[in-house]
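With one protein chain removed, the remaining protein chains of the complex are shown where they sit.
Letters A and B mark the chains in the order given here, with residues in each chain numbered from 1 onward.
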Amino acid sequence: MKKPSALATAVFVLLVLVCLFYLFPLYWTLITSFKFNDQIFTYPPVFFPSGIDFANFFQSSSVAHATSQTAIGSIPWMVDSTVVAITATLVSTFLIAAPAAYSLVRFLKNVWLGRLILFMTMIPEVVFMVPFFTLDAQLNLLNSWWGLALVYLSLTAPFATWLMMGFFNDVPKTVEEAAEIDGLSPYQIFYRISLRLVTPGLVAAVLLSFIFCWNELLYALILTYSPFPTGSETVPLFITSFLITDKSFAWGGLAAAGIFIMLPTIVMGIFAQKYLARGLTLGAVKG
Amino acid sequence: MKGLSEVIVEDLTKKFGSNTVLDHVNLKISAKEYFVLLGPSGSGKTTLLRLIAGLEEITSGAIYIGGRKVNGMSPKERNVAMVFQNYALYPHMNVFDNIALPLRVRGKSKDATARKVNEVAETLHIRGLLEKKPKQISGGEQQRVALARALVRDPTVFLLDEPLSNLDAKLRVEARAFLKKLQKEVGITTIFVTHDQAEATTMATRIAVLNRGSIAQVDDPYTLYSRPNDVFTAGFVGSPGMNLVRGVARRSGEEWEFHNDDFDLKLGKAAFDGEKGVTLGVRPEQLTVAKGGSGLAGSVSNVELLGSVSYVTVNVGKTPFTVQLTGRPELEIGDRAMVGLRPESVLFFDESSGERIGAQGT
Partner (left out) sequence: MRLSKTLRVGLVLALPIIVYFLVFFIYPLGLLFEEAFTTAGGTFTLANFQRMQTDPVLLTSLQNTFFYFIGSLGLEFFMGFGVAVLLYNYVGRLKTLFRTLIFIPLMVSPVVIGLVWVLLLNNQYGPVDYFMRVLGLPPLNFLGSLSLALPSIIVANGWEYSPFVFLIIYAGLVTVPQQLYEAAAVDGMSRFQAFRYVTFPSIRGVMLVAFLLDAIGVLKGFDLIYVITSGGPGYSTYLLSFYAYKEAFVYFQTNYAAALSLLFLAIIAAFVTMVLKFTPVEEYLGIRRAKQ
């Protein structure tokens, strides 16, 4: 075994520091959630708490606050987030993006259409916030799951389409031609052959879209005003409600809620990691 | 019924934009023939096959399959089957489903489908692979699955696009024999595309040689070999290729002679008057070479040993002649040698048109 050079060791140390930089804020949140209330705002700050207090997760902290301001309290919001994210994700990926991407790659092969899709992924949320509010109001869908999911389509559909285009491009044409000769109609080819061959892309699209909907703030802020069951406020609004009302209390509960809320997306993200990188650089290096 | 699987190509032209890939092509393929489209890459042979299949649209002309005009019909309606160069098996399905799909699409019952699939799998010796996925089987096995999928629905015409080029040399030879036998057993009109002239001559009943979008010649393999109509076909068919030499044929008295910068050759009775630019063609096995004797003098530039047969290339001046010998040659590079030929075995091609001029003694 070669002994690593001095340079390699130095780089390794640097990378460890980098990792610590990325993980430290999360670590801090984690321990804050476990800390007893009197350890949260101290000087010098406590890096290694002496005990673990689960209070922040399940019941209100020692400073009297409603149970709603703990991790468990976030559940109504999580219900909303889950329903909205799943709906928006599935509709945009399977109903809109997949057929559209296939069409653009095999049939409507126009450069400008592709550019249009790309442009649409780049539109910031703020641009259409006023019209979307009007739209939801007109359809009487404010503060509802469907209203929010509907608007989320604007965020997930173009991105999913663009992502799937790269994957469909990689399906060998000869396999589709063989299916044509075997007697399948174009729609059958799409559904029974091509769609089955792009599963990594579909997984990437679904996972990314879900994460995006889960973390989204602006539209949720505008279009909802109460959580399940009276409304459909999503998880980010649970957090912000803390911050706006009590800026210096219940940090422990807040931290616990934060951890609780982060977990689904982190798990999904790790799982999607291998699909993600491939999808985003598809074609980029093949040239 | 014989008429059912004839394929007729009538005055077919195909353009991609301004690029003419096929130019007024005419072909008549009889039922049950093993017909080969032979040509170098870019000659249009694959395009022609795809037009017959219905995967591309015709620019002008017509195609008839079994007496029906099929212009504009989808591949399904034409009832053709095709095997692609890379087999194009469905990667996400197992072998059984791959073969069964054409039947399922046509609404066949589960039992009838299973029966037919097993039958075809038996014929192609792939019964044991039915549960496997394409990526789990070898190249040769994949090819047979592709064949099975094509044959399972009793198509009218069987189209193959260079299906042997992805196999290694030994498998290729086995596959050739296998395909030939299979075709005879099943008795189906087959159109086979290849750039390999050895494949063509070993398997075909008739071959159409394509050169840059036009048909150069259509004949059975032997005729193609011994009586090529033009210089392109002469050079393309046969390996190693026919020796082709440019020069001038001149009549002198009752006889005529061939001249080029390096040698003169006396030939027999004159075939025409005056003088003509020609290309002389003679096959390696029609020449002899020896250290002494009569003939054309030159020096050996290359010797290739192929086991029972050898090829010796002799440069007569600047003109190379490749000669076939049996056994081991006693010549080495640099030796002086004499190339002998019989005037009767020589073919002549017009310099400008490339067509064969009535050759002597054939």
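The rule is simple: a contact is a pair of C-beta atoms (placed from the backbone, for glycine too) under 8 Å apart; a residue touches a chain by one contact, two chains touch by 3 or more.
Keep in mind the model is a prediction, meaning the values are calculated, not measured.
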- What shown chains does the left-out chain touch? A
- Message: Using the touch definition from the top, which of A:83, A:118 or A:203 touches the missing chain?
- Response: A:118
- Message: I'm checking contacts with the chain that's been left out. Which of A:143, A:174 or A:215 qualifies?
- Response: A:215
- In the whole complex, of A:145, A:162 or A:228, the residue touching the missing chain would be A:162
- Item | Touching residue (missing chain; options A:90, A:203 or A:268) | A:268
- Name, in rising order, the residues on subunit A that touch the hidden chain in the full complex. 7-8, 11-12, 14-15, 18-19, 21-26, 28-29, 32, 40-45, 47, 95-97, 99-100, 102-104, 106-108, 111, 114-115, 117-132, 134-135, 153-154, 157, 161-162, 165-166, 169, 186-187, 190, 211, 214-215, 217-218, 221-222, 235-236, 239-240, 242-243, 251, 254-255, 258, 261-262, 265-266, 268-270, 273, 276-278, 280-287
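Keep in mind that, in the parts below, only the chains that are shown with their structure count from here on.
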- Query: CA centre of subunit A versus CA centre of subunit B: separation in Å?
  - Reply: 58
- Task: Show which residues of subunit A lie in contact with subunit B when the two form their complex.
- Result: 172, 174-175, 177-184, 188, 193, 196-197
- Going by the contact rule at the top, pick out the subunit B residues touching subunit A in the complex. 53-55, 74-76, 80-82, 84-86, 88-92, 101-102, 105-106, 149
